[in-house]
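Heads up: the structure comes next, in structure tokens.
Left out: one protein chain. Kept in place: all the others.
Right after this comes chain A.
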């Protein structure tokens, strides 16, 4: 059985006098123990909201509705009360966020921000907690951890801060780690190091990792399976190799095609997907991607496309999928 099974998750923000926004509109995916799963999509496709809904971290506000299921190890996280959720967060499921500077409390020393998790979930205090915190900082590659414990976030570099946040997240050896664009705010050189660190950590501890990103390079380097999101739904799910070799959904094709390539001559135009995420068709009226799709046919509009299950555990939501391509020209050359 899967460690995390997200089924028909929906998140709606309703405002009085305004049309309700379906930020997540029936997302389903699953994560096996120890597996690395990618959630990929453009800004606004609902990937962050999905992760926050699973964690129960969506800002409490009137008009917020969360539907569906997120079953973690047999319990539906969405049905838990606040108290039990706090018991699971940080211990069984942990999260690493996008912007390491704003994600750390500026007025609390790094050490306390690490030990507070240990105190909360592992009952460690005083010297024992400090020792374990130093070990954790050392594990995530922060040099001179004893000194760093006393320092404040503004005294650390961006990469160090993200390492510290990762240390806090893995402090209780969670079974699931959700990383929401953990490298977006970092320099390219640091990005690779952080990804390497995450990969190491989950391999050593058998932690499952949900990697949320818009960066296909990240996905290609670490994910076992990938879910491509568009307009709040999963439009294609596949293992890594098949997805990159033969994407079926036109949106996935577009995403892969828009990655700049080094082997194309200078001055060649990039290949963006036309339009923007705002040109959304509401799912009940057809395929949300239809307004931007190059393979659009009449059947795309009217009713939402059904999920097509193909071999090898892959599925896509499209009535006119891209053909399985013949070996590409570049590859022949």
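Note that contacts are C-beta pairs under 8 Å (C-beta built on N, C-alpha and C of every residue); 3 or more make two chains touch, one makes a residue touch a chain; residues count from 1.
The definition used in the following text is that contacts and distances are computed from a predicted model.
UniProt lists the omitted chain of the complex under the protein name "Peptide ABC transporter permease" (options: "Peptide ABC transporter permease", "Small RNA 2'-O-methyltransferase", "3-hydroxybutyryl-CoA dehydrogenase" or "Formate hydrogenlyase").
In the complete complex, the residue from A:165, A:209 or A:273 that touches the missing chain is A:165. Among A:42, A:116 or A:224, only A:116 touches the chain left out of the display. Of A:73, A:99, A:138 or A:246, it is A:99 that touches the chain left out of the display. Note that of A:13, A:152 or A:244, the residue touching the chain absent from this view is A:152.
Of the residues in chain A, those that touch the hidden partner chain are 55, 57, 59, 62, 85-91, 94-95, 97, 99, 102-109, 112, 116-117, 120-121, 152, 154, 165, 168-169.
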